[in-house]
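Here the complex is missing one protein chain, while the rest keep their positions.
Per-chain residue numbering starts at 1, and chain names A, B and C are given in the order in which the chains are listed.
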């Protein structure tokens, strides 16, 4: 580098500095909101139905709008705050501290992913009809991809079909783990439109209104003891000759997987940072319990070496993972989701593992209390066991990372 | 040893041989019963209330009596089959394969422990009133020891009091994790009767009918998402000046902990072998899934090395743990629960760890299906997380083992 | 079973009882020998050459003969004690407590395996020439199978050839990890004699005197910092047109792998029980250190909870593994090595894992001292890292176990 100072560089750096300050401010606001409006609602969330909690959640959502923290990840043009991915990542960790906070700010999966799809690939009509109310929080949506008969780890292996008939697609198939279908206004359904295409070019993503004829929510699947309801549910679905206009397709015909992949990069950052937030909260609960619980008169739990070591191990691996995820977010920002996909696979399985170990220790430290739904640890312990499975199981992501590394050594593996 | 062959020895050995044959036969019967009468009821158990399942369970219980496998662990004199501890241990593993099988044979905790207490320390009146119907399966019972305000890992640390007033005790206190209280006929309550005694000589065990005035079931605590009901529940209890005759006490005044300890030796064998049975079933489910699930056309899940290794690791550590537990059962049989207590602590934490690792791998292998309550893995994954906590957390048992070992090296540790 | 008591059964059981007494006695003798004659030699073994230690080891060997504990695993007909495999397994654990004790009793690998091969498949001439002095301890031998260019995990993948030329084989090839070659009188060399046979029927085992022309010990390979010497060494070998009579072959032509497999069953029991003995000694060292080392004035190391937990975890998993290995030994005794091969694979990888974890904790507990060769932990830590590799790496044994299990579910995997 020479001594010449390009004006652009200066401007960019100043912007970065200002953004850093603004971001701290934003995270402060989000943390306050989580503490004041989300954590107090947890007992009701943990021990009752989502529907029963809905009115209070609606108030929290209104408050979030008032405080200027609504939809942080959505560009300003579409009604959000327009944070960059690394910025939003930190917000996601702050939200992760409570199981309802993402919802309260309208950045819950799968809606946020669907918003992204609509923003990137939606026609003007599609956006007007579906994106606008989604960003406003007046409707919800779901994403219908996994099929019970086929391994989710192999997304090109599916049977749901969308057959052209005039100006329509006629969709038939069987799906499950269509999260939040209960109460959704529409689903984005992955269906085979080009059965003779290459494996990754067979399926398309199609918007299906939930009130279309032939859409059947078979059941909310009981997951880890919870049937769940409304947003907090995972449906088994049947699509029985559901007819929708071809204009309901998102992007090109056969581009379903490409779109799904695009969507997963940032989506995994969101998840991973949410998990980091869960870890932060778990450590907070551990410390509180260690400091306040007496195991004999005058002997706090935290005086035991085993307890201290559990806390320290959780703190260290959470903090290391946080930096690892943020670095992947930077990579997506800098070079795009495709170029960063190996980094994203690495953080996905790594952080899911950290999450499981942290929750396990946090629960153990709490003893019998940890098994109860009086605090959120048991909820996370059971539902976030899925973290090592959903959006690609550990085994798949590890192979992605190894395959890429080995390619650099001249070895091509499947 | 000399060449002389004592007749006693011969008789004993022949008895052992015959018992071995008989036992194989018994285990065959139990396995058949579990397969035919318990596993088919699982979906209802996993996805509905216990009360709704009760009529079918009652039929299964009747069938168990008919098949001559009822109450295997209870001495013949009291109406059971009179198996030795090592014999029953193997039966417990067979039963462990289904979450309702222990109940179907009337050897579910905490009833079986309460039966033991009544057999060993109950007066004739107590046995007539409470033991007989318990063995017959016409009533249920609970054990009320742990208190929410005090660490369960330190059992001498409690506040529930039983104060003498004439011929009565007046009991006041707050308990939780009083498992199966909902629907029980009586509780055995641990309460301080001798507040000035040495720490381990302060409490007594007292029979409290659940319909006594002042007994209040505050709530069935929501555990890992399940409020539960009837037998499948864990209650928070209040005892508000509950008055029971002093003759309701079990054993000597102040002997509460001694009795509790006695009860825990065999009880932990039962639990550990039940866990081994869970592991056996989990491996069975893994193998079925590995052999039948396709991850691509013609590519079974079981062809993946990661899957094979998970199965092998589970098989090996389950089988090692089984022998370890059976050996501890032999030690209790040979030298009594007190002498075998260190062996029992070792199997308790070791087997609980094996159970957790096996269930974790079994769930991972099943992917999304493993998260659902369509198969019993998710149920065990969440509820048997308690195995490392109930009946003494890992940390306590490890210290027991180390303390005993170090004593042999001249070091006394707390 | 009927009530009839067969006389045979009685006799057999009495024999078993007597054997049990005799065996306790034998183990007592072996333990005393290890304490008195082997452990005192450890510092010299750990810090000097094997050759320098040899004179003292020879005295210990003479003493072992005098005490009637020499060659316990070898049948009486061949000059040993004729213990059964389960009996010898316990002796092997007692010997495992010191790194030189197996040698002192002449049951060190690879000699003991070679003795088995000669006993089972050796001609009268071969036995007279090689077996007798081997059992007597007047010569040593080695086994030359693994080749540097080919993965040891795939034993049918090798290049060393033995070509018939008249009454001779002419052997050419490159081997490594020919343990104890330095100072051996002969090697048993695995070489391809039938290149066109099926993969598992290509090689034969051939006795090659080390002084034959063309046998070259290239180097003692430096393993984990030790070049080693004499018995304590692992050679790289070249066989350059080595000519030996065809009568030097062991067993049938092409039977090399079958013989190797036979030999490995009991051999793995020996290894696993040796590892159990190492674990026992490691725990002994941990307890001694915990009881005697002060970490502050008046504060013994063993008062720390982390230290207690390490000790307890080691104790539990060692004891579980011991029973697991003994059970496999019983299976080999009862139904033969072939039928028990899956059990043997399970104990092999399981016990190797236990060993590594125990040594790791034992070393950590000793701090800086654990890193030194003042005590044997560092020696075992580094050299027994090989336990997860030699005689089949973990990965191979896990696949063997899974393959067998999955076969029972109708799935054939490679």
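The rule we apply is simple: a residue touches a chain if its C-beta (ideal position, glycine included) is under 8 Å from a C-beta of that chain, and two chains touch if they have at least 3 such contacts.
Since the model is a prediction, treat every value here as computed from it, not as a measurement.
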{"item": "Identified contact with the non-displayed chain, of A:167, A:291 or A:334", "value": "A:291"}
{"item": "Listed residues C:98, C:146 or C:160, member touching the removed chain", "value": "C:146"}
{"item": "Of C:24, C:120, C:154 or C:247, the one touching the omitted chain in the full complex", "value": "C:154"}
{"item": "Chain not shown: contacting residue from C:83, C:118, C:237 or C:363", "value": "C:363"}
{"item": "Which of A:87, A:226, A:317 or A:391 contacts the chain that the document leaves out", "value": "A:317"}
{"item": "Residues in chain B touching the chain absent from view", "value": "304-306, 309"}
{"item": "Touch list for chain A against the chain that is not drawn", "value": "1, 5, 9-10, 13-14, 17-18, 21-22, 283, 287-288, 290-292, 300, 302-303, 305, 307-309, 311-313, 315-317, 319-321, 323-324, 327, 345-347, 349-350, 395, 397-403, 405-406, 408-411, 413-414"}
{"item": "Chain C, residues in touch with the chain not shown (by the definition above)", "value": "46-47, 146, 148, 150-154, 157, 176-177, 221-226, 293-297, 301, 304, 306, 363-364, 367-374, 378-379, 381-382, 385-386, 388-390, 393-395"}
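By definition in this document, only the chains that are shown with their structure count from here on.
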{"item": "Pair of chains whose C-beta contact count is the highest in the structure", "value": "B-C"}
{"item": "Copy pair chain A, chain B: interface residue numbering same or different (half cut)", "value": "same"}
{"item": "Averaged-CA centre spacing for the pair chain C and chain A, given as whole angstrom", "value": "52"}
{"item": "Sites on chain A at which at least two other chains make contact", "value": "304, 306"}
